[in-house]
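Certain chains of the assembly are absent from this excerpt, and the rest are unmoved.
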Amino acid sequence: MGNRFNQSGEPQSWRERAYEVIFEADTPAGKLFDVVLLIAILLSVVVVMFESVDSFRRKHGELLLKAEWLFTILFTIEYVMRILCARRPLRYIFSFYGIVDLLAIVPTYLTIVPVFTGVPSTQRLAVIRALRLLRAFRIFKLAHMLSEAKALKQAIWAARAKIAVFLSTVLIAIVLVGSAMHLIEGDRTDENGNSIATGFDSIPESMYWAVVTMTTVGYGDVSPTTAIGKTLAACMMMLGYCMIIVPTGIVSAELAQPTRKAITTQVCPECMAEGHDKDAIHCKFCGGKL
Amino acid sequence: MGNRFNQSGEPQSWRERAYEVIFEADTPAGKLFDVVLLIAILLSVVVVMFESVDSFRRKHGELLLKAEWLFTILFTIEYVMRILCARRPLRYIFSFYGIVDLLAIVPTYLTIVPVFTGVPSTQRLAVIRALRLLRAFRIFKLAHMLSEAKALKQAIWAARAKIAVFLSTVLIAIVLVGSAMHLIEGDRTDENGNSIATGFDSIPESMYWAVVTMTTVGYGDVSPTTAIGKTLAACMMMLGYCMIIVPTGIVSAELAQPTRKAITTQVCPECMAEGHDKDAIHCKFCGGKL
Amino acid sequence: MGNRFNQSGEPQSWRERAYEVIFEADTPAGKLFDVVLLIAILLSVVVVMFESVDSFRRKHGELLLKAEWLFTILFTIEYVMRILCARRPLRYIFSFYGIVDLLAIVPTYLTIVPVFTGVPSTQRLAVIRALRLLRAFRIFKLAHMLSEAKALKQAIWAARAKIAVFLSTVLIAIVLVGSAMHLIEGDRTDENGNSIATGFDSIPESMYWAVVTMTTVGYGDVSPTTAIGKTLAACMMMLGYCMIIVPTGIVSAELAQPTRKAITTQVCPECMAEGHDKDAIHCKFCGGKL
């Protein structure tokens, strides 16, 4: 489809040509477009990142603002083009990527809306910055370019039931251990009988600790102090450490599966040989028809 | 068995119908019951969790209390129904789920027993709250619904001897390294010769550190300070980091097993040899027909 | 060999009977002896552990001392019996278990040697306690009882070259990253120009940090503070996190190997069928001699 004629033999309209460049990646122009877009997205993410650093914003604030608007306008043009040349514009707009494309340009425009500009409270501005960052989602398009992502997704999808069992078991363990630790470590009082914050003051807080511990992250902002608490924590760590085995094993086994060539149980009617591939038409030993 | 007649052709009694709904999940009513029960259990766990948050209890204490009693009464009715319609009531009562079902409702009733209500010490109340949380165990019934849990259990069960060897080796390593660290780091004194608490003051405490380190949790509440201690700790971390390989590998291999070449338990009628492939026609040792 | 006659048909001497009980585990008496010994070792380890807890030693010091001596005398009798009834006493004495058996009883006797008793410095006593703990090594005999340990050892042994490459790469990475971090984070000065201890004050200290980080332990007693240091640390964490793949994959592949039935490339001379097991004598399809 790289030539200037469409499938019906007629010359391509500008919309058909634009569609090929923007949505497809199998023509040289399409490839170039995707690579340029990717670089632009990466740069715009870096700009947002630097804008969040106080010392940087004070020095190069204007430059960052200009870059921000440049990228926003570029992405706006791209977004409009996508709607114009898409075969089913509505379907694109409400697709995952369509929504992400929109959310990637909205935040910058929001900063000039009076409601948001008028109130200079840092907190509100922070929210706007948050929306801005959704632009990073665009990079997900990267995955599109690599067919390998599919094999991974399939392996995880095939193991979804096993993973669900695993995760629910882990969550129950976290609720139970978190509650137990809350009861063991929760009520500590100082010399005057006043209760001290231990980080195990409620079940949700204890569950946070349980997650931090079971995933072997272990910040140390909350850690047990009593002998029983330490013993329970040690048991839980051993459990958490060993538990990683299960999902690892599951996906390993799943990934090893598809690469194993399918062998039929068909026997060659002439030489009786077995072990033929599923796609075989002739016996690979005697050449007889299967 | 979804119709209103039992296996003997007679109309089902209410007990038989209730049994189907409560204990089985293959009729629409049974499925609905299980799903509703699951949601109720989840909600009741959330109620207990919120009740443990001080600020929440102060504001919505009464609401939480009412919800708590609502769920307790519902679960009590369910428990009584289970006993009434079970074919072998005693067997249900002393089964794992029977005991869990009972423990899930007892704590709430305990709060109105004078002995526990009269004494307003926080510690005692805490114990009652602990019993309450056992309700979370009910969720284990979830696993029932997923047949996948079985494959996992089998893989772990098949590897139980290997896992036992692994765990006992790890425990011995923890005792030995914990003791060594106690000797290296345990005796520290300040400028006046008074001993300082280092977190390595006894072997059990050092073992707690060893578990925290070997499982790569690493809170940092206890960490070595001497050069020798740090060196030993570094070696131990490397060991702990590599050790995860072993159980991972074991279960991976175990899970990959069933997909491999199936071997029958068939015995050759002529030479009594075993270990034939499922596709074998003749004995591979004597050539006799299988 | 469970009867009272030896292989030559003569009645067994007491030494032969004692040998069976102490060294072998296939007679009921031998099994009982091993189990009792195991429990005694576990209890003696627990005694040593409790003795290291200050508050416990003050209360039950005498009881612990008596238990300590009881176990020491029991193990001494066992050690003497082993030497007396071993077929090659010298070989036993200098075997791994012989040395461990001796080291397990020596420390307690050392406490009554004047040189050690006379000097009541805590440090010296600590050293004696250290030797005492070697008794825990005895538990390693456990592994003996489980034939599964062998499969694990073989898998690790088969992958030893790969593991060596992996470990040396990790060590080089630790030396390099440790040095780099020492240069980046090492020289920090306070407002008066005095250097501050950062935990990166020398290459060995930085390497300790690198190990703590790369193994994902992450105590937090030492952590980077500069932007460059944090960036390098982040890269290193990603590397360390991914690196666990390599040894895991190696041993997984190795463990999966032996269970895969060996298939020869031999072709049946009569039916030309392939895929015969290595131990096959006849073709499994036509029954012809291979």
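Side notes on the structure shown:
Chains: A, B and C, in written order; residue numbering restarts at 1 for each.
Convention: a contact is a pair of C-beta atoms (placed from the backbone, for glycine too) under 8 Å apart; a residue touches a chain by one contact, two chains touch by 3 or more.
As the structure is a computational prediction, the values presented were derived from the model and not from experiment.
Here 3 copies are displayed; the structure file describes the full homo-oligomeric complex as 4 copies.
Throughout what follows, only the chains that are shown with their structure count from here on.
Interface of subunit B with subunit C: the two copies contact each other largely through different residue positions, with under half of all numbers used appearing on both sides. Rounded to whole angstrom units, the spacing between the C-alpha centres of subunit A and subunit C is 40.
Residue positions 216-220, 248, 252, 285-286 of subunit C are each in touch with at least two other chains. Listing the residues of subunit B that touch subunit A in their complex gives 45, 48-49, 52-54, 122-123, 126-127, 129-130, 133, 136-137, 139-140, 142-143, 146-149, 151-152, 155-156, 163, 167, 170, 204-205, 207-208, 211-212, 214-221, 244, 247-248, 250-252, 254-256, 259, 279.
Of all the residues in subunit A, the ones that touch subunit B in their complex are 161-162, 164-166, 168-169, 172, 175-176, 179-180, 182-183, 186-187, 201-204, 207, 213, 216-220, 223, 227, 230-231, 233-234, 237-238, 240-242, 244-246, 248-250, 252-253, 256-257, 260, 265, 274.
If you check the complex, the residues on subunit C that touch subunit A are 216-220, 248, 252, 267, 271-275, 285-286.
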